Structure formats: C-alpha cells, structure tokens
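Here the complex is missing a single protein chain, while all its other protein chains stay put.
Showing subunit A:
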Amino acid sequence: MTVASLSATVGADIGPKINRERGQRQVFCGLAGIVWLHRKIQDAFFLVVGSRTCAHLLQSAAGVMIFAEPRFATAILQERDLAGLADCNQELDRVVGEVIQRRPTIKTLFLVGSCPSEVIKLDLHKAAERLSEHYRDQVRVIAYSASGLETTFTQGEDTCLHALLPELPVRPEGERSLLIVGTLPDVVEDQFKRLFGELGIGPVEFLPPRHLADAPAVGRNTLLLLAQPFLSETARALQKRGATLIPAPYPFGIEGSRAWFWAAAKTWGVSRERFEAVIAPAVERAAKGLSRQRDLLAGKRIWFLPDSQLEVPIARFLHRECGMELIEVATPFLDRQLIAEELALLPPQVSLTEGQDLEQQLVRLRAARPDLTVCGLGLANPLEAKGLRTKWSIELVFTPIHGFDQAADLAELFVRPLLRAERLRV
C-alpha cells in the first residue's frame, strides 16, 4: 500500500483535531542534524556554506566534544562574496580544495545550504555537480539545504537523505529488499537486523548507511519502512523510484515496535504464528522492563513543545503504554500521511498543535502546570527555575530509543527528571 492509498483509507477526520499556530518559533534549524549525521556517516564531511552565525550554531551544539579532527566546517561568506567582488563559485572551489587537502580520506562531501546562501541564491546543486566532476573517483560532492528558512531541526536529516538518493545504486528488477530509513544508533540497527533475520526477511539495509561506500540499493521491489517520522521528502522520492512504503506506526515502545515489525513481516508474507514466536522473547523482556517505569509515569500529565516531529509517536507511547495524560502535543510540522497510523492511536481529545507561537504556548503551559514538559534547551532551565519539571527533547534524537529492547530506556528518559525532583533535597 502506498502513502496515497493510505491517506484515502485513513481520511482527514481520523484522529484529534489539529490546531495550526504561527508566531515566534523556538526551534533549531536543520544544520543541527549535522551533529548526529557526521557520526553516523563516518566517511562523509559536512561543509556548511553560510555565515558566522551558522558556524557558531554548530560549534555551540557540538563544540563541547573536543575534536582531534572535526568532520564538519563552515565556509563563512565574507563581505566580498556578497558584494560580488569575489566569484562565489570560485571561492567555493578553493575552500572545497582546502577541505579535501586537509582530509584526503573523505569519500563524500556534503555542501550544506544555509539561510544566507539561500537568500543570495547561491546554487549549491550546480556547484556540487561541478565539483563532483572535478574530483571524480576521489570525492562525491552532494548539496542539500538545512537552512532555518526551509527546515526545522530533524528535517535537516530529511533533506540530507533526500539528496543522497541519486547516489544509491539500482537494485536489479525482481530482487526484493527491505530498506529502513532514518538514522538509528548502531546498537539498534544491529538488534533490528537480528530480528528481521529471524523473521526470514532480507536483505535488510539502512539509510543512512555507516559508510557511504556501502550505500543500499533501491529497486522496484524494495520495501520501505520508516524508522523516523520526519522523512517526508525522502520517503516520497524513494517511492518515485519505485520503492513501496509500508505504512506503520513508528517503532517506539512495545506496541509501536510490534506494529512496525508486523507491517514489514505481513508485507513479506511471514505468518502471524511465526511472527509472534520470533518477537515473543523481546516483547516479554520489554514488558518486564517497562512495568517498573509505568508505575512511576502513570497518571502524570505531560506537555510537548514542538521540536523534532517525534512528539506524536512518543506521546502515543507514553499515553498508551505508560498511562500518562497528554495535555498538549505540539510538533513543528505534521505530515498527515506519514503520521496517519500514529494519529489513529492518539486519544481524540488531545490538543494537537502544528507550528508554534512561543509566548502563547508558554501562557497555556504555565496555566496548565503539567507534571512534565518536553522542550528544547533554550526553555528547559527557565521552566525548571519556575518549578516545572522538564525533559529536554533533543536527547530523544541522541539516545537509542527505538525497538523492543529500548522501550524501558525510552520511558526511563521521562522518569528520570521526575525521580530526580523527588530525590533532591537542595
């Protein structure tokens, strides 16, 4: 079933009503994605073409780690570049030359577009073509945008993966494969590979890969399973290449993981009995781990501020499997098709917000005084100082939280701030 046919069956009125808000937004731009993408894709280098602000963002986010050799950098636009005194393309060629000379081992160079490069309409795609030609057989150069104008936080991964697609080899006609899309921690990838192996599903490949040299092949018999909800462009482009998207909730918690694996197993033709037999030990383990956390979360009221698009699936998990009460769930962007299976699982009365008007959201939040608020780091400490307990949301993209064996860990992320508040006597 494709996304298009899925939307027809789900319909627009299923799930809670969506409030749309516009105003000041307290979110990261897509450049922040580089912080995890550069670790996942080990043979790539990310060169942002932007301003000092972009460089400052990256180093503020990642600079606490001490790098012997950072795998990202910024080509900072100078007055000369803006005034047209310097040919931006020549300048870019020179800077790319410096990067490649410094890091001769890199295989792929991403030119990452920013707000300034987009406002001055610097064509990075053309530059990437030109540079790829120049460094043929040595370095591939790929452009994508991660500007704040175009992308919010995790959407930077979507635009990055989308740009990678032309590089993926074509899988021969008739060859069946499963492609898992979205960055997963290595340990989760390995768990998933083992489970799919036991279910008899294979070959299973992952996008992004750990090394671009082992990029997965995509063909007309490739089945797509999204591991992350923020991959709209990538999912659609893969479908255009003939791959089939398997609609599923996202693999958070036992319920989400079960439904996610079953969606793949069913499509692959695995019997229900075999499926249940294979996942039974994992489900049992997860249930045991989760029961402890559930006691601490049940009945607690939680509020999500928009950040990563992970809000809806994680709210679903916390509500259905941990017994939390959802007050407001806000998300920066809501792809009705990719999130349809999740919306159907949310309680219909939940207040669901797409977008943000920061001050208004904070007024509502302060009035509601939830037990736990999921928010970004710009807000977390100020809310804590006002006596609210917070869970900073960025951790959700930096922690293994997918799959059965991480279900208890995911719940624990929300337990920890509550437990801490109880423990501290200072």
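Here is the rule we go by: contacts are C-beta pairs under 8 Å (C-beta built on N, C-alpha and C of every residue); 3 or more make two chains touch, one makes a residue touch a chain; residues count from 1.
Rule of thumb we're sticking to: contacts and distances are computed from a predicted model.
The listed choices are "Glutamate synthase (NADPH), homotetrameric", "Light-independent protochlorophyllide reductase subunit B", "FAD-binding protein" or "Multicomponent Na+:H+ antiporter subunit F"; the UniProt protein name belonging to the chain that is not shown reads "Light-independent protochlorophyllide reductase subunit B".
Within the whole complex, the absent chain has one touching residue among A:37, A:88 or A:254, and that is A:88.
Touch with the chain that is not drawn comes from one residue among A:49, A:128 or A:245, which is A:49.
What subunit A contributes to its contact with the hidden chain is residues 24-32, 49, 51-53, 55-57, 59-61, 63-64, 66-70, 73-79, 81-82, 86, 88, 91-92, 94-95, 98-99, 102-104, 115-116, 118-120, 147-150, 152, 359, 376-382, 384-385.
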